[in-house]
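Of the protein chains in this complex, one is absent; all others appear in place.
== subunit A ==
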Amino acid sequence: MTDATAPLPSSSHRAGSSSLMEYDAGTRRRNNAERRFRAYGLAAVAFGMFFLAVLAVSIIRSGTPAFTRTVVQVDFAMTQQQFDEAEKSLLKTKVYSGLFISALTAELQERGLDSTFDEAAIERLLGKVGGTIREYYKANPAKLGEPVSFSLATSSRVDGYLNGRVKRDTLQDSRFLMASDLDLVDRLEEAGIIHAEFNWPFLTGGDSGVDNPGGAGIGVSVVGSFFMMLVVLVLSLPIGVAASIYLEEFAPQNWFTDLIEINISNLAAVPSIVFGILGLAVFIQFMHLPQSAPLVGGLVLTLMTLPTIIISTRASLKSVPPSIRDAALGVGASKMQAVFHHVLPLAMPGILTGTIIGLAQALGETAPLLLIGMVGFVARGYPGGFLEGFVEPNSAMPAQIYTWAARADAAFYDKAWGGIIVLLLFLLTMNIVAIILRRRFERRW
């Protein structure tokens, strides 16, 4: 009787029982392991961020010179009579450059600076000034007799001198630049005649000759890349999505579809240069499509992008819960209706992610483009129109950058870095568009 009513020993007093207020050895070990793991993770992230920062800083530092150029601004006037006389003389451009030299000298003297220089020095600094002026007046005869302010781009070596790439003490006299020219540059800078400005021609121009880095621009190859991406997008997205939907939703599961699956996975790992030589053999040599055309580049890059898009699209179709398909079939939707009304919208964010990864890869691809002739130096001028944009010879940004980087003149090196900045901005724009689109689709729950 007393045994039955005696209270049970309270658990806190039971021998060997532990308090919740104290950590036991296992808990401490587990917590330490967790803390260590978090520290590793944080260190890994910090490491990645550090390299990203180094990359960004070095790209911006090396790339910015491409976006500025140095110009000499000279006020100039020419009368109708002077023009007629110049046109009658034998060495026409020599007359124009003579007039320019006197105008420049006068401007320097106005500011109390004295300098003597000859036509050869001006040509080393500013290129063929006479020809430029003559062409201007021939195109704008109405400007004769009025004061005109000429902005003339200096040669890339003067650029280099002003931003520190070319040093006076290491300069060796050459037909490109003499030490004495630098005195003139100093004088011009003192007078405020020479100054830096934003290099619009770099953004709007095309490739220049190997001896004229100052005139080189990325614009034409941006257009080439744009047309190529258009081809890639228009071909690889519908083909890739259609193939994935068929394989994922409709195809029977058998050895044949397994084989296709293995092949697609392997294609995604094929080096891009293989696609390039395939494109050369099939599209150019066999099908006789034009060389160096963005259309061909786009076709080659489509082959490369398709596996990426197919793999990611299939993954995102797989991730749509099967209950959604059952629900649609259950109310009497056909398989196709179930896929297009319910499965595809839910898979769309994933499909867009895969597409943007594929397009970004394609945008940065260089090797296959070199094989089909989309090298930098073909990007001399803009295509004549929208449709011509697909077939007229052009380059693409990475090929253009590669071409510049391979040139001897160090000034092209700046251009290559600048080109990389433009390439990254292009990529960023593409990604932002994709993110906005993805948000659109995600908002449908």
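The definition used in the following text is that a residue touches a chain if its C-beta (ideal position, glycine included) is under 8 Å from a C-beta of that chain, and two chains touch if they have at least 3 such contacts; residues count from 1.
Operating definition for what follows: contacts and distances are computed from a predicted model.
Undergrad: If you had to name the missing chain as UniProt does, which of "Tat (Twin-arginine translocation) pathway signal sequence", "Membrane protein", "Phosphate ABC transporter ATP-binding protein, PhoT family" or "HEAT repeat domain-containing protein" would it be?
TA: Result for the unshown chain: "Phosphate ABC transporter ATP-binding protein, PhoT family".
Undergrad: With respect to the chain omitted from the figure, which of A:K143, A:R187, A:H342 or A:R380 is a touching residue?
TA: Looking across A:K143, A:R187, A:H342 or A:R380, the contact with the absent chain belongs to A:H342.
Undergrad: Decide which residue listed in A:L90, A:A142, A:A269 or A:V331 touches the omitted chain of the complex.
TA: Within the whole complex, the residue contacting the unshown chain is A:V331.
Undergrad: Since one chain has been left out of the picture, which residues of subunit A touch it in the full complex?
TA: 252-253, 321, 323-334, 337, 341-342, 346, 444-445
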